[in-house]
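One chain of protein is taken out of this complex; the other chains stay put.
First chain written, first letter: the chains are A and B, and each begins at residue 1.
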Amino acid sequence: MTRISVTVDGTKYEDDVEPRLLLVHYLRDRLGLTGTPVGCDTSNCGACTVDLDGATAKSCSVLAVQADGSEVTTVQGLAVNGEWHPLQKAFHERHALQCGYCTPGMIMAARGLLRENPAPSADDVRHALEGNLCRCTGYQNIVRAVLDAAGATEPSAQEVAP
Amino acid sequence: MSERTGEREVGRSRPRKEDARLVTGQTTWTDNIGVTGLLHLAILRSPMAHARIERVDVTPALERPGVVAAFTGRDFAELASLPCAWPVTEDIVLPGHPAVAVDEVRYAGDPVAVVVARDRYTAADALEAVEVDYEPLPPVLDLEAALANDASLVHADKGTNRCFVWPLATGERYETVRERADVVLRRRYHQQRLIPNAMEPRSVVVTPLATSGEYTVYSATQIPHVLRVMLAMVTGVPEHKLRVVAPDVGGGFGSKLQVYGEEVIALDLARRLGRPVKWTESRSEGYLATHHGRGQIQDIEVAATREGRLLGLKVDLLADMGAYLMLVTPGIPILGAFMYPAIYKMDAYDFTCTGVFTTRTPTDAYRGAGRPEATYAIERIMDELAVEVGLDPVELRRRNWIGHEEFPYTSISGLTYDSGNYEAATDKALALFGYDELRAEQAKRNESGDSVRLGIGVSTYTEMCGLAPSRVLRDLRYAAGGWEAASIRMLPTGKVEVVTGTSPHGQGHETCWSQIAADVLGVPFEDVEVVHGDTRSAPQGMDTYGSRSLVVGGAAVHHAAEKVVDKARKVAAHLLEADERDLEFTDGVFSVKGSPEERRTIQEVAFETFSSHDLPDGMEPTINAEHLLDPENFSYPHGTHLCAVEIDTETGRTSIRSYVCVDDVGKVINPVIVEGQVHGGLAQGIAQALYEEAVYDDEGNLVSGTMADYLVPGAPDLPEFTTDRTETPATSNPLGVKGVGEAGTIASTPAVVNAIVDALRPLGVHDVRMPCSPGRVWEALRSAQSDRSGWEGAERS
Partner (left out) sequence: MIPPAFEYTRPRSVEDAVRTLADAGEDAKVLAGGQSLLPLLRMRLAFPELVVDVGRIPGLRGVREEGEALVIGALTTHHDVIADPLVRRHAGLLAAAAATVADPAIRHRGTLGGSLAHADPGGDLPAVALALDAELVAVGPEGQRVVPAGEFFVDFLQTALRPDELLVEVRVPKTGESDGWGFHYEKFSRVAQAWAMVGVAALVRREDGHIAEARIGLTNMGSTPLRASAAEEALAGADPDGVARAAQSAAEGTRPAAEPGVSAEYRAQLARVLTRRSVLAAAGMG
């Protein structure tokens, strides 16, 4: 067992974990943060994408011990005081999800793109999402949603706090 | 109390109600469910395609800390065989299918042992301690060789690998028609095996409740109602002690239209251990354990006149069943049997399907289920016929299709197409696509010897969906009916619960059923809650598959809502002291003709009914209503899809330059949801044409056994689609709707491959086997031009 300290969606956790425990299983099975799903075992599908210290990561390809001391943001941590993130709104308005299983990872990956490239082209969006597979939408509405959300401001606690 | 604004809900692109939980990570996937004392199952699977099990010893696994129990196939001897509900012929060979193999494994992935442990990591470790000795048996992989007299047998006790032979001959004798034909073309097409790849892996959780002896089965399934019946029959747990819940389900595409061994095992072990249990597949495990789709060899022959008029069609189909018959395995190719004649008129049709056992994962429904295969074969050979008689492929289709004035039309295979307009959809698609301009560009590029070739493919499809009239299912020997149930509860405060027997997993039923009910009842969209996917709260249903939910289930909601209004009208008339016939009902308000101030809202009626202080004499104190709808016909969406591809002849790579589809799915409840269904359907159909294949090696191992090897296309691998619609209402349901879930998949595969072959035909290529990978395209070019010396790809301009 190895002692780790991780902040997830703003809450600090300390736990003893087996070194082999995958970050995604730590989130799901230990912390009960089941908003981040598992879709494959080869790092291909991207459903488990989270933000790890400011950069996207596939949480099935990171050991929980590697996240020791880190800050993790999951799809469950995006809304602030109930206000959805612009990507969450855009996915809803553009019908960019059907079954929704890929959606948490899609949104986190798209968020990573917009942080680095606030005004992407449709082609940029497609390439930035190449590691996130969707089986329902054919991607077209996902691309539309990300383009819609580009330029919108992320909510922050300061802005929406009364 | 809220009232309606008057705008109709049906036809509006309402953003979905479902999304709130999905975009925020509040979803309840089955694997999210955790309860105190939960045990985890892991399943040891055969690494061999075919072998005798000499010995299985689970005791070393039991010695591991945290392992609660372990079982072999013999421990499940009291369970009945996993069910096949569609024995397509009277003399079908129907082998028993144990949830865990006992003496013999028949495909790589066949379960051999089950361990139960305190957590998923311990369970996975324990599998490695189980000892198994296998005596290898010959794999059975080739469909034709499997039918030879001396073939090795998948089920030795059955004496044959031939599962069934299912014939259909209609119209004139095909041989007679063939004799008077000017042109006879015969082709062989291969439908590769596909892996459905719903993004949510399968998962099942079973919780026993000791106080009542009841079990709750949570499963990532498309069919909670069918599953409940089948689990009761297989395990002997009485049906009234079983509750089946399909929580949020992350896609299915047919792969969760199944009664799986893992569901049976989980229920049985929860019963035996008295503890809640969970099993969740990993993706790679699912590639072996979740049923596959397609897997057919199609010999198709058309007989036609010199002018390109079809006279007859003959199809001989070999269908790969895999090792066992699962829920509807044998019925899948039979669903296709009726679709080979497609939208065309002809005098004779002769079809035979032979089901064949192989030592591979069983096949079963995958998006389109039989109909994509049929559409592919007929649309491919129509293109070949066009070349043969020297016609443009669109013109050839015009000469053969059913004219819009001919509906209703009984097809040669016996289906009654109730409505359609193939001319309208085709004309619209051609205009959007710029067909003539692209043909001109193609000619120019062919002439210049461009190394990047342009190809144009067309597919004018129809399909049968909205499964299905129960009597038709009876005639096809399917065990269940095809009805759907809906009930509507008007709550005292005027809110509405719509209970549906359909079981959505991405389709948006909560939104669309709300739109349907809101319009009929005249209540706000927001005031409707749709209840589904739980046999306790939605006890009756036939679930979701075969593009049936809207056509049957949505129509049932419409009927049930009309019954509510009829009952409410009686109450309103009584309260208003008016004759029912003098009441108008608009936007949720009953009013007396000529005295609009004399009014009651349907919400007020709901409360009056709740209090029941002043109801008509003899009236039951409820305006709730239920409707079970057995459809009178299938629905027949149709459309025209056009694809332009560019092929780099040096590398063989195909790029889709444009894709236009005009679909006619009748009336539309929610346009944006319909468009989404089309997009997703196209993606899967294109994926079959270009990317995906479950590849087996000569020993019967699944080579494309992980998501890194099986190529599910990503965002850069698919084009931007241009979608449009024509609207010819269906006549067999009150909404005028047709199914849309499978249409895109059915139509798109032949459009893409026709485009590829169209591009390569001037270079001597007449077919490319799917998936048309760059390597396959290049090899096809190479063998077509092997006579020419120094071939290194097409000459560059």
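One rule holds for everything that comes next: a residue touches a chain if its C-beta (ideal position, glycine included) is under 8 Å from a C-beta of that chain, and two chains touch if they have at least 3 such contacts.
The structure presented is a predicted model; accordingly, all values stated were derived computationally and were not measured.
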Among the chains you can see, which ones touch the chain that has been omitted? A, B
With the full complex in mind, choose from A:56, A:73, A:103 or A:140 the residue touching the hidden chain. A:56
Residue touching the undisplayed chain, where the options are B:28, B:282, B:416 or B:622: B:282
Selected from B:17, B:120 or B:202 as touching the chain missing from the view: B:120
Contact set of chain A toward the excluded chain (per top definition): 2, 18-20, 22, 38, 41-44, 46, 49, 52, 55-58, 60-63, 65-66, 109, 112-113, 127-128, 130-132
Residues on chain B that touch the omitted chain in the whole complex? 120-121, 124-125, 282-285, 650-653, 691, 693, 695, 697, 703-704, 706, 708, 711-717, 771, 773-776, 778-779, 792-793
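The rule is short, and it goes like this: only the chains that are shown with their structure count from here on.
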In the complex formed with chain B, which residues of chain A make contact? 18, 20-21, 25, 28-29, 32-45, 47, 74-76, 78-79, 84, 88, 91-93, 95, 97-104, 107, 122-123, 125-127, 129-143
Which stretch or stretches of chain B touch chain A in the complex? 13, 15-16, 18-20, 22-27, 29, 31-32, 34, 119-121, 197-201, 248-251, 253, 282-284, 505-508, 672-673, 675-677, 679-684, 706-708, 712, 714-716, 718, 720-721
